[in-house]
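Remarks on the structure that follows.
Shown here: the complex without one of its protein chains, the others still in place.
Up next is subunit A:
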Amino acid sequence: MILYTLRRLGAMALILLAICAITFSVFYLLPDDPALDACGKTCSPERLADVRHAMGLDQPVVAQFAAYVTGIFTGRTLGTTGLECAAPCLGYSWQYTTPVWDLLLDRLGASASLAAGAAALWLVAGVAMGVVAAVRKGTLLDRGIVLSALTMTSVPVYLIAALLIYFVILRSELLPYPDYQPLLEDPAAWAGALVLPWITLAALYAAMYIRLTRASMIETMAEPYIRTARAKGLPERTVVVKHGLRSTVTPILTIFGIDLGGLLAGAMITETMFGLPGLGKLTFDAIGKSDQPVVLGVTLLAAFFITFANLAVDLLYGVIDPRVRYT
């Protein structure tokens, strides 16, 4: 188990390094010249060379990459600008002139709040509706649930978000326009700003969980051990929940780990639509401004969350399924 975990952590480090390298090369290959952006419109070639030198962009790409990776662990000084960047250093945002790491930390709260609330919503609603649809398979209720799930997956997020903003905020004024505050500072504003984004994301994801749960439950309920449970005289509710749903946890958890990991690094469209100061909004703005260190940082953070969630899920299998043993 410990050996397995260590091996997986090693693999995780390699994956992250590879993702880092790929993202780094993509930016290097882009025609965009960050030095030109930093230098401004009236930039003489000499001045441009100076800026490029100051930003460390005149170094060979391999040296730049090495400096970047080392910086994550040891911190570094950027080029000749004298800008100190403490470990974990993901570079400086060209847009804000602050360390990328600080920006990420600053924005993580909103994204994590959004992800956690939405996840709780869609998990409960999605699994519950999936179970009901499976148990009532073939009935009108089942068809209704499946149809609405299909509809929800087909509708783009921005449309759901726009409709919610229009009807709930603008038309009926049930909620004020979102003004996000950290949970610990102003819980009411926090919740008020997050309700609609939660619903938006949950609607999107719940559809998938309905279909997954339904399919998985239909399969499980046909298993001989379900017949055994009924032959024991267990009430149908016990048969469905204790014996049926218990077996469905594994596939749900697998998807859930990946979804939650990905969402922690920000839901770009939802955050942008609702003006939430999260990682998704940060990324959206950074892409618009060619703020490559920020995009690189968010990409790495997302990759970290996803690989970490995967590892956590794989380790949880051992707790959930007694047949799983790690070697």
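Following the convention adopted for this analysis, contacts are C-beta pairs under 8 Å (C-beta built on N, C-alpha and C of every residue); 3 or more make two chains touch, one makes a residue touch a chain; residues count from 1.
By our rule, contacts and distances are computed from a predicted model.
Taking the options "Xanthine dehydrogenase family protein subunit M", "4-phosphopantetheinyl transferase family protein", "Integral membrane protein" or "Peptide/nickel transport system ATP-binding protein" in turn, only "Peptide/nickel transport system ATP-binding protein" matches the UniProt protein name of the chain that is not displayed.
Of the listed positions A:31, A:45, A:60 or A:224, the one in contact with the omitted chain in the full complex is A:224. The missing chain, though absent from the display, is touched by one residue of A:95, A:111, A:213 or A:247; that residue is A:247. Summary of contacts with the chain left out: across A:234, A:287 or A:316, the touching residue is A:234. Listed by residue number, the positions of subunit A touching the unshown chain are 223-225, 227-235, 243, 246-247, 320-323.
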